[in-house]
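Pasting in a structure now, in structure tokens, and then I'll have a few things to ask.
For this view, one protein chain was removed and the others were kept in their places.
And now, chain A:
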Amino acid sequence: MSGTFLGTPAFPAAARAALEDSQLRRNLAHATSTIRTKRGNVVGEVDDWEQLRLAGEAIKNRVLRHLPDYLEQLERSLTAAGATVHWARDAAEANAVVVDIARRHGTDEVVKVKSMATQEIDLNSALEAAGIHAWETDLAELIVQLGDDLPSHILVPAIHRNRAEIREIFLREMGRAGRAAPADLTDEPARLAAAAREHLREKFLRAKVAVSGANFAVAETGTLTVVESEGNGRMCLTLPEVLVSVVGIEKVLPTFQDLDVMLQLLPRSSTGERMNPYTSTWTGVTPGDGPQEVHVVLLDNGRTDVLADPTGRQALRCIRCSACLNVCPVYERTGGHAYGSVYPGPIGAILTPQLRGVGTDPQTDSLPYASSLCGACFEVCPVRIDIPEVLVHLRAEVVDAHRKASRVPSVQDVAMKAASWTLSSAARTGAAERVAGIGGKLAGRLGRTAPGGRSILGAVPGPASAWSDSRDVPVPAAESFREWWTRTDGGRSRSDNTDGGRSRSDNTDGGRRNGDGA
């Protein structure tokens, strides 16, 4: 995957920073609760929602189980409809295709429809490196791009920004990228949107090449679909002469009829609307209408690796609605940047490690742990991805990868080995207990009393500190059970008042030796 988020710390560190940003948490809480409520209302209108989810799941499973066949069929349909099909193994190959097409048309700019796939391959950077400006035309993406920022939500990428910040970004940056914002710009959303309209319209009207993704690609007919709200998508898809669509290979649907299920599931799950304002479908080239040169780049970039894992494969059912983000208690508090990934939230926590592979990067390996496993994400997923199941599966993968990769045994490994050696001999166990008893006597004076009366230690120094940071470490008993048994004859001796070893430990200190000893 792209280097967009290179250098992001592992999730716990990034989350800690995000949690301290009270403005961010207010924005997120407002956004997620608003969308959650809207979604709940429109989903409640559909009597057979559960049946619809099952149908969505089944359609995507059917595709994934026979993906090579459907991809070949899609290629044939697209070609027959007048489109040119390209295949890209990774980001570099996909970017090269787009750069090449732009160059062949002698243009130094392209207009873009918001697309997760092109973010994933960091197409904008690749185009810039080739001297081609990539203009994001979705309002939120424009805010992110002009602010030299990163998206933080799949659906509303600039949700971490306030209207006042957006006004400042527009005033400062629009002029450098084209038509400047009006000097009297206020922070009213309608005024800000109007400034974006003027700024982008000159770009739409002169652009020769547009780049999009696709929400769905129908194998049977070669039909591509883009779902949007603002009309910037329609602008890009119809005004330029050349259209290039970068499509993840998992976006395939078997039949045109399958669109009916998906176009019911997606808008209600995503923006909480019965239908999004605009949906465009196109099948290759339509003479006299829209781009007369149409390209489709079928992108792998790790997807076939995800496909190879029968448990993790279900992540490829994702239709990028972002419902799981809006219900996730972890996402709601940390926001998208903490995930250090193009795909944030619960779906990002399972998709990113699978696309990138686990065991090499601590940041990626931290993602399967960025969850409370509460299961809300599965409940809302329109294609029933069992995200908690995959999270647990990936946690095991991360552990396995580290066990194999690590030459230096972990503290836990060493401790377990030592315990096994000690416990395998009664003599060694007794000796260890006596040593622990001495430690316990010392520690008993240092420790403190926990609720319930148990004596506990504070944080333990050294390699065990990570363990003791989040746990109460009990003070070892000053006298072991064996010692107590030997001294008191199992409680029958009158010297013991059954009030535990500690109060009497000074009396017995070093006093008794028995056959267990060395």
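Just so we're on the same page, a residue touches a chain if its C-beta (ideal position, glycine included) is under 8 Å from a C-beta of that chain, and two chains touch if they have at least 3 such contacts; residues count from 1.
One rule holds in what follows: contacts and distances are computed from a predicted model.
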### Task
Out of "Sugar transporter", "Fructose transport system permease protein", "L-lactate dehydrogenase complex protein LldG" or "Hydrogenase expression/formation protein HypE", flag the one the UniProt entry gives for the chain missing from this complex.
"L-lactate dehydrogenase complex protein LldG"
### Query
Quick one: which of A:E20, A:D148, A:D289 or A:D469 touches the chain that's been left out?
A:D289
### Task
Sort through A:L52, A:M116, A:A217 or A:V330 and give me the one touching the missing partner chain.
A:L52
### Query
Considering the whole complex, which of A:A217, A:V244 or A:V261 touches the chain not shown?
A:V261
### Task
Go through chain A and note every residue touching the omitted chain.
27, 30-31, 34-35, 47-48, 51-52, 54-55, 58-59, 61-62, 65-72, 81, 87-89, 93, 137-140, 143, 156-159, 162-163, 166, 189-190, 192-193, 196-197, 200-201, 204-205, 218, 220-221, 223, 229-232, 234-235, 237-239, 249, 254, 256-261, 263-264, 267, 271, 273-283, 286, 288-290, 298, 300, 304-305, 307-308, 310
